[in-house]
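Take this structure, written in structure tokens, and hold onto it; I'll ask about it next.
Note that one protein chain is taken out, while the other chains of the complex remain in position.
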Amino acid sequence: MIPAKKFRNTVLAAAVLLAASLILSPAIFADSHKDAYKIGGIFSVTGPASFLGDPEKKSMNLAIEQINEAGGVDGHMLEGVIYDTEGDPSKTVMAAGKLINKDRVTAIAGPSRTPTTLAVIPMVKRAKLPFVSCAAGNKIVEPVKPWVFKTAQSDIQAVASIYQHIQKRNIRKVGIITVSNAFGESGKEQLLSQASDFGIKVVSSQSFGADDKDMTAQLTKIRRQDPGAIICWGTNPGPAVVAKNVDQLGIDIPLYQSHGVASPKFIELAGEAAEGIFLPTGKILVAEQLPESDPQKQVLLDYIKAYENKYNETVSGFGGYAYDAIHLLAKAMEGTGGDKAQIRENLENIKGHVGVSGVFSFSKTDHNGLDPSAFVMVRIRNGKWELVE
Amino acid sequence: MLRVRNLKCFYGRIMAVKGVSLSVNAGEIICLIGANGAGKTTLLSAVCGLLPTWTGEIEFEGQSLKGLDPPAVVRRGISLVPEGRMIFPPLSVMDNLRLGAYTMYKKKAAEAVEQDLESVMTLFPILRERSDQPAGTLSGGEQQMLAIARALMARPGLLLLDEPSMGLAPMIVEKIMEVLEVLRSRGLTIVLVEQNALAALEAADRGYVFETGAVLLQGSADELLADKDVKRAYLGKDYGDFYDAV
Amino acid sequence: MYGRAQKIIYAVFVIAVIILGWSLDNEYYLQLLIFIGLNTLLALSLNMLMGYAGQISLGHAAFYGIGAYVTAILTTTYNVEPILALPAAVGAAMIVAWIVGIPTLRLSGYYLGMGTLGFGMIIHILFREWSSVTGGASGFVGIPPLEIGPLIFDSRRSYFFLVWGVVLLSIIMCRRIIDSRVGRALRSIHDGEKAAAAIGVDTKKLKVQVFVLSAAMAAMAGFLYAHLIYFISPGTFNFVASIRIVTMVVIGGMASIWGALFGASLLTLLPEWLHAFSEFEMVVYGLILMSVMIFLPRGLTRGVIDIYYRYRKSHDK
Amino acid sequence: MQEILQYLFSGLTNGAIYAVIAVGFSMLYSSTDLINFAHGEFVMLGALGMVSLTAGFGLPLIPAFFLTVAGVAAAGMLFERLAIRPVRHPEPIVLIIITVGASIFLRGAGMLIWGKNSYSMPPFSDHPPIDFAGARLLAQSIWILVIVTVVTAALHLFYRRTLTGKAMTACAVSKKAAWIVGIPTKWMVLLAFGLSTGMGAVAGAIISPITMPSYDMGTMLGLKGFCAAMFGGLGSLWGAILGGFLLGILEALGVGFVSSGLKDAAAFILLLLVLYVRPQGILGSADVKRF
Partner (left out) sequence: MTNNTNLLEIRNIDKSFGGVQALSDIDFFLEQGSITGLIGPNGAGKTTLFNLITGLFPADKGEIRFGGRPINNFRVNELVRLGIARTFQNVELFESMTVLENILVGLHTRTRCGIIESIFRFPYIRREEQQARERAIELLEFVGLQDYADRTSTDLPFGWQRLLELARAMASKPRLLLLDEPAAGLNMSETGRLEELIRKVRDQGVTILLVEHDMNLTMSISEKIVVLDQGRKIAEGPPREVQTDEAVMAAYLGKAKS
């Protein structure tokens, strides 16, 4: 009665299933243990946030190389294992799982973006693993989670820097235009919530899609409210389009950008329209112009030189997050023998670590460790970054 | 001119033509008649390359047509006026005609095309009147004329017509048959597939009667006209009184 | 009877799941298998619609997302027990599917594709822009672990059993539907909608019904996903995700339950393997997708079986 | 008033882009009944190819433009030859997956060739924005509008005046009828691919100065173009143009009068309504395909 073909297929399927389960069974997976400290990296090397992930991956490798050349941590070499998240939370979780359970890393640096970081946090919490994110979103360290740290400057400080600057110039009304992704949204939140602290009113809040090609409609709408300045929050190439559109529409008020565009790429993309734009950034873009007294100057110049030598490309403002993360982790690993809890403890107690993105001083209540001095305001003039006071 | 030997055609696993042999001599009008589903259209499809799944032999002017696609068959000099006319409704009458000459243009014979246009428009004056109208706006009979004219534009040696009288008023059918006579007098060879047996046989020299994928009868048109079996192929056996009445 | 083969394979399935669940110590592999399970659910759900009923959907991730977001909002914002949020999540997806399905499923071919694609985009934009409720583009944080009475599914192993239990139930459910009167009617729509109608199948109603069912299964997967990751963001439910589900179904082989399992496994594992290609990953992935469709358009499982039979046939002669 | 004019300008610029992309979709559909989900990637190739040829190889604008379009068209034809023609049972779903695969492949290839960065490209002419009653229009937008008009007119003439164009229409009307007449339909399909992807490249090339092209720019553009094509009526040249401009203008007005965040949703909601009420699109008619 059984249709022979169907029966055979069914049995075949059963056999395949059984075989698959045997193949996947743990005997096959031998885990490697080496005497090196393994540090995992998860960055969005490809995908929409590759402008972050790519330099971060390179900087992480650079940092590990430097540390190993200097003899490693207590004689242990560092070994980096880096996976690509493509900016996708599910993939990030997979990658983190692989790092934690298959590669058995001691600590993780990355991911590059806020949503991917948020997706990983429950895992590191469970795995009890030191974790240093490279993403900007404030949700990551607010509220403080024991195992979670971050090196990227927060939106809070970036927004504060901008508003301070605007306040100084006696501007009371601003229009904001933000990209409709996590970065823009987080910026928008801070821009709206901090405005009143500086006596500033947001008269119009617009958004644009990450792939949009023309923002004149949004800017026209902003212009109608007659603001004294426009603040754009996004990552390339959108803000460059905004800059060009502002130019095109002849809107003659100051334009502020976020630290999301803090790379030479922005100037290249926006071209002449970039002239006169203000933005808060880590000091890396203006390292040369820093006063000699600045503690970060030497660190920055060294990093820039090493990066540009190794990869033969201009340094961006983002790779530093991973560079700092690795150096912080290495510092915290000293004398721990690889004990994760110990490393975490050490991380929390690091004070005055001079990094690329600022001077880090962590504490029980502050897992970002940066103060507003991590940011400087720069202005673009003649296609160059110029430090403004 | 055209020789078909033991042709078997398949649609998937169904054999629609079951071993047909026939021959067409230059300058003849041959008609293939028989009820629906007798395999006439299938045979034409096989000849003009639309249906590649056949066995047996189809020769045109001594060369096999095996493995040729329709454009290649058209270039060899066989044009088909398909069942249902298959004109291009949104294109103008003129464009339909020019497309008929597609292979001619590709042979760099643009001048010949202009001559041919003139000649088919003389043959079908109505097409000249309507040359700028979309072909879809023509009446059924006009569309049929257009379809024939379009096929002629490729300068065929052999013209295959599939049911040119379908759905047309008797007067128009008559007119079309007259045109076929004219064409034959110009040296064109014609194979005519028809359900409308009487009109077709009157125009034709010889005929083949098909029934369920095979040739039932063949002979000169006059013989067939007189043959009672032709009617049988259409209206079924068991005539009884019918014969007496006729 | 036919049922016996069925029971054997279910038994093997259960044994395989149990062996894997107890023997695998590595959370990474458990997690990988959990994702395979979730993707299998998605592929099964779309397979009912696309493989069996022959209706394309390019927006299926929307239902996945609705399941995830509804439970996230209920359990986190309103502190509803997860187990109570489940019917709401699945029910919401079903209601949306019903409302959208009635006008959309009248379309066919690319128009149906476009209609479902547009629907998927709208839902995705809704997740992204309605930030006061959904957390917007940065995502929704703090979803609690799944608790059912005394059971707390907060370890990878327990979740593995949960997900694969649901997968098994879904497979049995799909199997039963397919082998029933409704299933035959569905398949008849796929084979020939005209003939199906001529035989008395109310094709319009049935298409909407299977769309709703399919949405429910996808929402179930979304529910499980939310309580697995504790975090969701709109990007997981975008157009690319919809296309990925379609790909799983087609690569595995349409109208085949085990094909759905296979397609889901392959498309979950493939990126893991392709890490080795690093920068070339996308290129290789695209090539694999194209080649499978060009050379084995009936999907890998069917394709291999076809080749096997062709081989057998040529040897029998 | 000035604002509305500015919205219209914004809509026209975006609309022109959508229109050219939609034409590519629509043209291919009318000839082959196929939706090329990789179309957006050909737009990307056009834009980045333009950048490479001008900035990288220092070619002047005009030869670079034609070389780009020709190159991308050739790539499109190669794609047809290698990935579409061998398909034995060209069902929509199989073709969808193949073109989706192609789009992933091309994006990957784009990433390998051009890296992950965005590029900048100078406008075709260095002219300050033009002022109309207080609303400003970029010189490049005018370039876009002019080129779109020229290309559309050229296409129109190609389909109406040339034998090959008419043959392609004939193929679109009925492949079988065209075949019988002696038109090599396979070649026509190949040509349709070349033209369609060439149109994609035109779109990419003309928008390269205002979009800052990168390897992943194609997906969203492709989707919007697809939307526009459906909107106007799949398979109709003027439908695609109309659909593109309508979509662009509606988006701009949506930003102006509704909310910038929901403008994408507005486009898709409108699309669904069109599909429900008039599936053949605004200009398309259910049974006649005509370009």
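Note that the chains take the letters A, B, C and D in the order they are written out, and that residue 1 is the start of every chain.
In this text, a contact is a pair of C-beta atoms (placed from the backbone, for glycine too) under 8 Å apart; a residue touches a chain by one contact, two chains touch by 3 or more.
Since the structure is predicted, the reported quantities are computational estimates derived from the model, not experimental observations.
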Among B:V113, B:A199 or B:L217, residue touching the chain not depicted: B:A199
Interface residues of chain C (partner: the chain not displayed): 173, 176-177, 180-185, 187-188, 190-192, 194-203, 209-210, 213, 255
Where the missing chain touches chain B, by residue: 13-14, 16, 35-37, 163, 165-167, 170, 173-174, 195-200, 202, 212, 231, 234-242, 245
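Methods note: only the chains that are shown with their structure count from here on.
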Label of the chain whose CA centroid is most distant from the centroid of chain C: B
Chain nearest the global centroid, as defined over all protein CA atoms shown: D
Separation of chain B from chain D, taking each centre as the mean of its C-alpha atoms, in whole Å: 43
CA centroid of chain C to CA centroid of chain D, Å: 32
Rounded Å distance between chain A and chain D, as computed from the means of their C-alpha atoms: 35
Sites on chain C at which at least two other chains make contact: 128-129, 279, 281-282
Touching two or more other chains - residue numbers and ranges from chain A: 46, 180
Pairs of chains, among all present, that meet the touch criterion: A-C, A-D, B-D, C-D
Residues of chain D that touch chain C when the two form their complex: 29, 35, 83, 86-89, 91-94, 96-98, 100-109, 111-112, 219, 223, 226-227, 230, 234, 259, 261-262, 264-265, 268-269, 271-272, 275-276, 279
Chain A contact footprint on chain C (complex, rising order): 1-2, 4-6, 8-9, 12-13, 15-17, 19-20, 23-29, 31-33, 35, 128-129, 131, 136-139, 141, 154, 225, 229-233, 235-236, 258, 265, 271-272, 275, 278-279, 281-282, 305
Interfacial residue positions of chain C with respect to chain D in the complex: 50, 56, 58, 103-104, 106-107, 109-111, 113-115, 117-119, 121-122, 125-126, 128-129, 239-240, 243, 246-247, 250-251, 254, 279-290, 293-294, 297
